[in-house]
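What follows is a structure written as structure tokens; I'll ask about it next.
Only one protein chain is missing; all other protein chains are in place.
Our next item is chain A:
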Amino acid sequence: MNDIVGTMFNKSFMDELLKPQQLYSHRTLKTVLTRIAHASIMRLNPASMDRLYELMIMAFKYQVFLCPRPKDLLLISYNHIDTIRELVKETPVALNQVEEAHRKIIEVYTSLSEGEFQLLRQTLLIFLQDSHIRVSLFMKNKVQNPNGRFVLSTSGPVPHGIEVPGLIRMFDDKGKEVTRSEFPTGGSYTSPIREGSFELHGDRVIRLGLNMYTVNHPEETHTSKAAPVKADDTPNLLAKEELNQLARLMGSMKSESTPKSEPGFRINLFTTDEEEEEEEARTAGGAGEPLFGVINIQAMQDEQFATQLAQIAGQFADEGEQSDNPGSSSNKGDDLLDMMDQL
């Protein structure tokens, strides 16, 4: 736990993330998250990592999609950070890193306008578009439909700062109200609840971003695809730029020496080893769509960390343009591979 948090909240890594940059591709993001997951002695095989990534993407999508007001993206993030803080409160070094990162995030984001947050959210929604993987926990809680889409309620409290729909007011040319009338809204909306705190500590009020797993024993979570996801195999000219970005990120990630001799802790995300091998064979061959994978999330916080990173990684996404590298050499790919070997 401390290893993962320590890597994720590493100062240089955070600084790199907080620079204005373009949105990552799914491939890049998955690589970064895999790297973080493996910062501890935990090992995930590719098929399990795929499942975990799908789960993280859908949880992230749920939070961004249902975010009541654009700036509530911050409150959701602060829910994540608050929970992480609680988990590492016994480890001063990690706790300090989390506090520092939280402070920096507050510094960078508090001054953004609602319009800018909405643009940020719109960009994240583009990244999350067309993912309709069904998550059994969401379906059980009735927040996701069998077709993979999230439920959007037309009842309940309106977000803070929004008026309850239903009223039409008309004014004369002196600005005096002359009539008011009501119209049927087709929903049943109520007044907003109080606003959450954007400070370092405080009640966030909003429930999105809190731990989805309500009890502290492992939950089985099934993910399955609602519709075929088309795999884009065309060579991507963006790949070179992304690898450069990845190289920068990895360069600033603290490299923990993992003793290769020890087998370490192996997470089996399938019920039997045979099933796992079978799954690997299927996906490795590129034969078709992966089947259901059962993820026994033993350490339930892991998914949350990764979601948190995805959240943070995504949050800086739309800020500004990607820089051109006019002097980039053709050996960038080789450089990256060398660096990854050293890590």
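Quick notes on this structure:
Assume contacts are C-beta pairs under 8 Å (C-beta built on N, C-alpha and C of every residue); 3 or more make two chains touch, one makes a residue touch a chain; residues count from 1.
The rule is simple: contacts and distances are computed from a predicted model.
Per the UniProt record, the chain missing from the shown structure is "WD repeat-containing protein 54", taken from the list "WD repeat-containing protein 54", "ER membrane protein complex subunit 3", "Thioredoxin" or "thiamine diphosphokinase". Looking at A:Met1, A:Met139 or A:Val158, the residue that reaches the missing chain in the full complex is A:Val158. Only one of A:Val93, A:Ile126 or A:Ile193 touches the chain withheld from this view, namely A:Ile126.
Among A:Pro20, A:Pro46 or A:Gly202, only A:Pro20 touches the chain that is left out of the view.
Panel shows chain A; residues 19-23, 65, 68, 70, 113-116, 118-119, 121-123, 125-126, 129-130, 132, 145, 149-152, 154, 158-159, 161-173, 175, 183-187, 189, 237-238, 240-241, 318-324 of it touch the chain omitted from the view.
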